[in-house]
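Excluded from the complex is one protein chain; the other protein chains are retained at their positions.
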Amino acid sequence: MWIEIAHFATLLALFLSLLLFGAPLAGMRWNNMAWVRVGRQAAFWACALLTLASAGLIISFMTHDFSVKYVAEHASLKLPTFYLATAMWGGHEGSLLLWAWFLSLFVAIAAWRHWDTHPVSMPWVLSILGALQVGFLLLVVFLSSPFVRLLDPPLDGRDLNPLLQDPGMVFHPPFLYMGYVGFAIPYAFAMAALITSQGDGEWILATRRWTLFSWIMLTIGIVFGAYWAYYELGWGGYWAWDPVENASFMPWLTGVAFLHSVMVQERRRMFKTWNLFLIITTFALSLLGTFLVRSGVLSSVHAFATDPGRGVYILMFMTVLLLFSFGLLTTKSDQLQGATQLESPWSREFSFLVNNLFLVAGACTVLLGTLYPLAVETLSSAKVSVGAPYYNKVFIPIMLGMLFLMGVGPCIPWRAASKRHLRREFLVPAIVGIAGLPAAWMLGITHPFGLAALALVLFVSTTHLRDVTGNVRLRMARDSLSAPAALWRMVGRNQRRYGGMLVHFGILIMVAGFVGSGLFQEERNLFLSPGDSLRLGDWNLTLESMGQTARRNWQAEEAVIRAERPGETVTLKPQKRVYNEHSQPTTEAAIHTTWREDLYVVLGDPVKDGVWAFRIYRNPLIAWIWFGSGIITLGVSLAMLQGRRPQRLST
Amino acid sequence: MKSPAAACLLAALLLALPVGAATRDEDPTEALVRHIAKDLRCAVCQNQSVYESNSDLAKDMLRVIRDKVREGQSEGVIRDYFHQRYGDYIYLEPTTGGMNRLLWLGPFVGLLAGGWALLAAMRKWRAKPTATPGNDPPPAAPDAAMQERIRQELEQMRL
Partner (left out) sequence: MNGAWKIILLGVVMAILGLFALGLENDPRNIPSPLVNRPASDFTAPALNGGQPVTLSALRGKWVLVNFWGSWCVSCVAEHPYLMELAQKTKSRPDFVMIGVDFRDTPAAARNFLARHGNPGYPHAMDPEQKIAIDWGVYGAPESYLVDPGGTIRMKHTGPLFPGWFEARALPLMEGGKTP
């Protein structure tokens, strides 16, 4: 019953999306605002209907309606309630519906919030977003329908993929999709600005919060995914550079470029075309990645189950979108000639440009690495792999350049910096960074990238800290305030700037985590029977016993390991789980996290009676990665607090 | 019923396991096994290495690598063994010859070309005479609120 309601609601939403696409166009053609208002109402109602449709699908899961094919394939009677509700996005069809629902929600919010403030561009914005929504809903309704009934319903479902029965995986997709879909709003405003030839940047001010929101959602989504890979896949790492991950990383990189480059347009009215290019690229990459993954173009060797019709449709959708966007950009951009006047390469404008160069080069590297195997396969008869070693050697140096610019950008003045100024700002940080090299060497970092990363982390944190302390001291002297009060007022007056700096600090913390876990991971691969012990770092681990445990829908072998070091004793219980409906066992790593390192134990296969294979890792500083991403979230939230209040020039 | 090879392996493992609880460390050959297996692709996975994947094929490939390392074969020989059977596809790190140069050098060439283009553009922009060295005129058609905001901003441009 509910599934029919959901299906009908989605069909109606598709119809309303067509209206959302067409009515504003008609309104502009015949100069009748009533039509535009019809489009706006259609956006609201489409959102309500898709909310109903998503709820209908979730209710079908909650009521174990296995006559629905999608439910039967992604749930079972014993699946815990929490995962039952979230299984809605556990498969291709449902996650597309979730995507469409987010889109309609954001469109409705945009139609509500920007209606009064943007009367000129609103009809175009609505129409463009309507077209996108139509594109998605056509896919949901005709090519990947989650509403299909089975003629012969099974008594129990096939259960959710065990790897997805995990809190990390529950939250990973929604955040990622919110990030992807969120970029649709700034994209639509940018396109509207192009069409109406109002590229002077009002669209950037209007969509600043949307951009920040989308970017932080994308960040959180990516980090959730990495965290999930870390503790659920049991291989001691968190990022494998596979096409799915790369797909989310590319828009993240161009998104960062956009966030920086728009500041230049806001302040100096420059780079108008470039900013349009960046937001179009960011949104296009958001779509490209998902589509790449779903069309089956990039799949592993033995994943045969892809629907050719879906791939063709997705390609057509992408073609229309890309040609429309970039075609419009190339034909209309000449009308946007800004008053570009760069006075000096020693300026913030120029450092942001170089920052953009590095970020776009980084995104292109990831794109190249992702598409290269496809190109080789298509254009020749060979087949190649591009894996982590490639990215470690090519992508990391580019990002090291980026790290350097991160230290320069916020502290170099706009327009032109004098030699004296440069010396004052950067001499001390440079000395600190270089002095860090021998210290890093003594710490045991011998890898050139590790050394460079550490020196740059020191350089960047020194520039940032000096900037903050300098300004605090200035305020303390000028307004005779205490240090915390001065800091509070300074941050309060310019949340954008200090939010940005906080994000930079978060990145630095993450870089420390990357270096620590990347260069100093220690691992042991060995067989243990109860009573055996081993040493790893300053830990002494003893396998105390092996046992079994079970929950509603799985059984597991469980090892009990006592880990001791001076002043600390913990018990670790890694598991090897077998879910009822799935034969492939999953590993549940046991992780003991401290700020210094993670102790990470994976239970492998039994070797003979009472002897088991184990993999034991010591991952230094890995918690810093998760902590750093939290700081980034705080920083972006701070920057979002500040509305359109003008920014103040500092120093 | 096990194959003789499997029986041998099992026997070897059992011999390697001393009786009774003890402090253990991993087999000294394991570091080389890991080093080799981390650079070979699990043939059925999406960009996961043989070492990191949980798939059956990866586990068996790891076992083959381990056997070969314990037989005393060198890294090069073992890598060649897999390359002969699975082709370039098996290397997670693509080779540097032929077409793959595009992959390895492309990003850096792009970066250099971009840097060069930036500097060239910089020269062009600087050559352009700037009418007023002061602030840019306000945008063409903003509403009154926007004008007001810009005015405020200009006023506040002092710390």
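Here the chain labels run A and B in written order, and each chain numbers its own residues starting at 1.
We take it that contacts are C-beta pairs under 8 Å (C-beta built on N, C-alpha and C of every residue); 3 or more make two chains touch, one makes a residue touch a chain.
Because the structure is predicted, anything quoted here is derived from the model rather than measured.
Colleague: Out of A:Leu11, A:Met28 or A:Ala375, which residue would touch the omitted chain in the full complex?
Modeller: The one listed residue touching the chain not shown is A:Ala375.
Colleague: Among the options A:Pro119, A:Gly327 or A:Gly492, which residue touches the chain absent from this view?
Modeller: A:Gly327
Colleague: Decide which residue listed in B:Lys38, B:Arg63 or B:Arg79 touches the omitted chain of the complex.
Modeller: Final answer for the missing-chain contact: B:Arg63.
Colleague: Contacts of subunit A with the missing chain: which residues?
Modeller: 273, 277, 288, 292, 295-304, 308, 311-312, 315, 318-319, 322-323, 326-327, 329-330, 333-334, 371, 374-375, 377-379, 381-383
Colleague: For subunit B, which residues lie in contact with the unshown chain of the complex?
Modeller: Answer for subunit B: residues 1-3, 5-6, 9, 43-44, 56-57, 60-61, 63-64, 83-87, 89 touch the chain left out.
The rule is simple: only the chains that are shown with their structure count from here on.
Colleague: Can you compute the centre-to-centre distance for subunit A and subunit B, using the mean CA position of each chain? Integer Å is fine.
Modeller: 18
Colleague: Under the definition above, what is the set of subunit B residues touching subunit A in their complex?
Modeller: Those in contact with subunit A are residues 10, 13-14, 17, 20-27, 30, 33-34, 39, 41, 43-49, 51-54, 59, 87-94, 99-100, 102-104, 106-108, 110-111, 114-115, 118-119, 122, 125-126, 128, 130, 136-137, 139-142, 146, 149-150, 152-153, 156-159.
Colleague: Under the touch definition given earlier, write down the residues of subunit A that touch subunit B in their complex.
Modeller: Spelled out, the residues of subunit A in touch with subunit B are 198, 200-202, 233-237, 240-244, 268-269, 299-302, 339-345, 350, 353-354, 357-358, 360-361, 364-365, 368-369, 372, 376, 380, 382-390, 393-395, 398, 401, 474, 523-535, 587, 605, 607-608, 611, 644, 646-651.
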